[in-house]
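One protein chain is absent from this view; the other protein chains keep their places.
As written, the chains take the letters A, B and C, and residue 1 is the first residue of each chain.
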Amino acid sequence: MAFISSGYNPDKPMENRITDIGPRHFTEFLPPVIKNNKGKWLWHEIIEPGVLMHKAESGDEVYSVRVGTARIMGVETLREVLDIADKHCDGYVRWTTRNNIEFMVDSKDKVQPLKDDLLSRKFDGGSYKFPIGGTGAGMTNIVHTQGWIHCHTPATDASGTVKVVMDELFEEFGQMRMPAQLRISMACCLNMCGAVHCSDIAILGYHRKPPAIDHEEVDNLCEIPLAVAACPTAAIRPTKTTITDRKTGEEKSVKTVAIKNERCMFCGNCYTMCPALPLTDAEGDGLVIMAGGKVSNRIDAPKFSKVVVAFIPNETPRWPSLAKCMRQMVDAYVKGAKKYERFGHWAERIGWERFFEVTGLEFTHHLIDDFRDPAYFTWRQTTNFKF
Amino acid sequence: MAFISSGYNPDKPMENRITDIGPRHFTEFLPPVIKNNKGKWLWHEIIEPGVLMHKAESGDEVYSVRVGTARIMGVETLREVLDIADKHCDGYVRWTTRNNIEFMVDSKDKVQPLKDDLLSRKFDGGSYKFPIGGTGAGMTNIVHTQGWIHCHTPATDASGTVKVVMDELFEEFGQMRMPAQLRISMACCLNMCGAVHCSDIAILGYHRKPPAIDHEEVDNLCEIPLAVAACPTAAIRPTKTTITDRKTGEEKSVKTVAIKNERCMFCGNCYTMCPALPLTDAEGDGLVIMAGGKVSNRIDAPKFSKVVVAFIPNETPRWPSLAKCMRQMVDAYVKGAKKYERFGHWAERIGWERFFEVTGLEFTHHLIDDFRDPAYFTWRQTTNFKF
Amino acid sequence: MPKHETPLLDQLESGPWPSFVSDLKRQAESRTQKQNDIEYQIPVDVVDDLLGLLELSYVEKEVHWKHGGIVGVFGYGGGVIGRYCDQPQKFPGVAHFHTVRVNQPAGKFYKTDFLRQLADLWDFRGSGVTNMHGSTGDIILLGTTTPQLEEIFFELTHNMNQDLGGSGSNLRTPESCLGESRCEWSCYDAQELCYQLTMEYQDELHRPAFPYKFKFKFDGCPNGCVASIARSDLSFIGTWRDDIRIDQEAVAAYVGGEIQPNGGAHAGKDWGPFDIQKEVIDLCPTKCMWMEGGKLKINDRECTRCMHCLNVMPRALRIGNDRGLSILAGAKAPILDGAQMGSLLLPFVKGEEPYDAIKEVIENIWDWWMEEGKNRERLGETMKRQGFQKLLEVTGIPADPRHVEHPRFTPYIFWKEEEVPGGFERDIADYRSRHPK
Partner (left out) sequence: MPKHETPLLDQLESGPWPSFVSDLKRQAESRTQKQNDIEYQIPVDVVDDLLGLLELSYVEKEVHWKHGGIVGVFGYGGGVIGRYCDQPQKFPGVAHFHTVRVNQPAGKFYKTDFLRQLADLWDFRGSGVTNMHGSTGDIILLGTTTPQLEEIFFELTHNMNQDLGGSGSNLRTPESCLGESRCEWSCYDAQELCYQLTMEYQDELHRPAFPYKFKFKFDGCPNGCVASIARSDLSFIGTWRDDIRIDQEAVAAYVGGEIQPNGGAHAGKDWGPFDIQKEVIDLCPTKCMWMEGGKLKINDRECTRCMHCLNVMPRALRIGNDRGLSILAGAKAPILDGAQMGSLLLPFVKGEEPYDAIKEVIENIWDWWMEEGKNRERLGETMKRQGFQKLLEVTGIPADPRHVEHPRFTPYIFWKEEEVPGGFERDIADYRSRHPK
């Protein structure tokens, strides 16, 4: 493979350089029916699962067909998307904020051919390329993060866990039979790249062992004071230790850190600052399940998700315990919630004591908050409870 | 005045000593109708403001006439109470948890003579000795603390502020025309001896100047490390300073403390530990008004009171601004709340933005929490607000 | 003739509410009048000087009591609050002005002879001024001198069979609502439990051995008439486990307007005819009530026993038969870190003698708190610092969703080493074998 230059000259990096031009202006990319009616929409209707119709003051209509994706997308599949958009949508397409694709057409008769085309496409392994759904009172795509595909701090894989859960709950993606929208999110470590902290259900990668300390490397790779400062619980202190030089066999004293294991809650912040403190561990790592959060201001304020399962191990490749747990939660919700009730509304209405009963999840001491002052406000400060 | 011994012998303190006998058993003091029906009460009715009737399974009835007191009570007045109890109640009487007195009789015909007797008694200054009321959906007595009468840390007087407010709202004590019970409490410093932190309305004595430091005395009177440790905001540190000996005129170096004024929130904790750090100050001291708390579990969990007025000066002897502020709050509540709504329920239903509007109180930056982590949870984390 | 002019205080004599100034003046006057009859053991003009000192505070807007003062009776570490005035030259009558806390009977019922005896004692050996009662519940005898303390104690114990209450870093005087003695809602004998525990823990009450004060309060039901949930390190609150007893005829009488709602509590205003749907069913927080064929139905399994419906219709609804109490822990005033309400610890225990299960909870908590609590750290603060889990651990109470308003937001879980397979120690060489540098 020969290096082919773009025209960039490494010796004169500033030559011809274009910077700070930002993204393309979005109006360049709006389909005509959208451009013409921008800011003049009257109302919308979900004409069937996955298909939205928006009506404009002008009388124009736009039909959007929403399809799921795995988010990971090779350019081969991407080009297939573009082909479909060229064929049906005059060369326009959009992605939603939850990694779904929307194909938009400007009249109803274009919907069926588009749908037929989309559903006809499957991967070699048998899965749909473009399942239609994700609208209304149902389940949409799981927003997620890198996992073992790209990040350095994950406690689990993102794409795999998401695939498993979406398979388990697939029928809900293409239907709208839930009490309200159900938003599931996934993040592969406590950094929570996404809105996992306020999702109806959240799957979260989680370490359970304090960092291993690579004493040989701490002083080479890290600014020790920064690593110490990074720990939210002050579990880390600078220290010295004696190590054996691998090459010479000599003992030498090195600067390093010591960790008070019982103060560690495995957040990985120290690792972010110091590569010599890895957390990843087959037995330690796994998942936490959170639930009851939301983002919209509808009816009441946004809510944080709460931890409802303290640990699920990394049962690769198909995480059966995770799938089971999701199924239990979703089934109980669908069965018990009232129309318009988000997952958290339902749990709050029936009470968390009932939540654990009807979902069959176990309540353990891990679920009681003990992190800093605000923990106190999560304890039950009333005699109002259900037996 | 000659010393008259009780029989106690200071030289032999253990001689004849009786200890750890506890209080008298309450059954010794129960009026017969109460004793006979204990645990067998069926229901009660407030037959008129200040008069309760309790019906027992046996058919027995007990009528309790509730009267207000100033809580401060000389034995002269106390003996008057006892005389009344002897006269009307077979020598039994009780006090409520809010410093009211209850005179109990076992038949309805005894009520009127009792009431007449009670209301006929007035102090020389003209005030009632035994105003009847304090029941039901109305205002009862203000529980309060020592103030300038006995404590060493007050920022205001307790009995005086209470008298003023009870005078202002007197008619509410004898009526039951409120949406629910209104519980007002008073505490003369942040120690809050009482349930001021969860009252419908609370009057709170409050300092606003950091302690004055008596460098001459700090090391004599205090354990400096304890004073330092007492400060919740770490505003105090040990230091040395040079003072002039009053007698000799000589300069001498003494151990003392220094206070970072901008970290002080005037809690007086340091003074509790160290008498050389007084806070009392005519200009600095005054009142904070809190509102919206409650203790009962009725309908919803107990609630903390919230600060709604950051400062009212000590306008002795009749605190007109305090009286006015109470009037504004109570009037707005009575006007706006629905039946069964406690003060806090009402404020929450209409929203705090409306609360300040309808009460005419001013919202200032002081009312925004900035004390420790939980402060964050009191900020508005939604777009749901009223213009 | 008052000893001091009190023009400011005098303004607090007007107005309808009982005037404490008038009361104090009356007391002052009576002492002057009776000084020839009674051999007052502390200065006759004690109340005069109290008024004078108070007037000074009203003028200067500053307190004139000195800080603290350690006085007490032999062998006890509580029950007396020492107090000295900072202007003893001007107000010698209150140079010493200590208070004595007398442990009130549970529920605060009295026979007049007892109080008369107390009044006489206090007139004789103290200022004659009382608080009926202090915020914790004690009878407060306000103002005496140091030499009188042992005398008062001697007379109380010998002549009145009556002990002091608490102060300092010990168990404080426990307090209860009037409970079963005059309330239809008391789910256990709150007064009796209050008394029994007071007696059981006399040593803890009188001899400070705790990191800080510790309070017990006993509410017969969730209405909370003694505010236990807000101001006691351990709150004992009555509740029941079975069904609310319904008298359908009485329900009908309420609906028909024959009985006033809420025991007549709203009689002072015309709120319109009673509407059971609006006033009861819709306000039930769990929405577990409904009308069916003219009858009120309750799905008791969903009821949280908030008391609202019982409060509104006391003649139709009664507490269940399987009664007991919940124990909550950690309530306190705001010093140092902010106020705390009690947190539910034991959802249910029977309130029956000999109360062993209750005592076990108490003693387990004390063992832990005395070991781990810092100086001047209330139970609630120790709980906050060491976590609710720790409290469960030391009391042996299993974790339960009822312990939380909602499960934790943050996933910052402190796993223990023994809970994680393989433990915490890891071999970096092993790690590097899979993850080369």
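FYI, a contact is a pair of C-beta atoms (placed from the backbone, for glycine too) under 8 Å apart; a residue touches a chain by one contact, two chains touch by 3 or more.
Note that the structure is a prediction, hence the values are computed from the model and not measured.
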| item | value |
| --- | --- |
| Touching residue (missing chain; options B:I46, B:L190 or B:I299) | B:L190 |
| Which residue of A:R79, A:K108 or A:K252 touches the chain not shown here | A:R79 |
| Touching residue (missing chain; options A:L114, A:M192, A:I289 or A:C325) | A:M192 |
| Residue ranges of chain C at the interface with the undisplayed chain | 60, 62, 64, 86-87, 334, 338-339, 409-412, 434-437 |
| Interface with the undisplayed chain - residues on chain B | 190, 197, 204, 206, 208-210, 212-217, 232, 261-267, 278, 280-281, 283-284, 288, 290, 292, 304-308, 310, 347-348, 350-356, 363-371, 373, 375-387 |
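Going forward, only the chains that are shown with their structure count from here on.
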| item | value |
| --- | --- |
| Furthest chain, CA centroid comparison against chain B | A |
| Distance from chain B to chain A - Cα centre to Cα centre, in angstrom | 51 |
| Centre distance in Å when chain B and chain C are each reduced to the mean of their C-alpha atoms | 12 |
| Junction residues of chain B - those touching two or more other chains | 297, 300-302, 372, 374 |
| Per-residue overlap in chain C, given as positions that touch at least 2 other chains | 222, 229, 237, 285, 306, 337-338, 341, 405 |
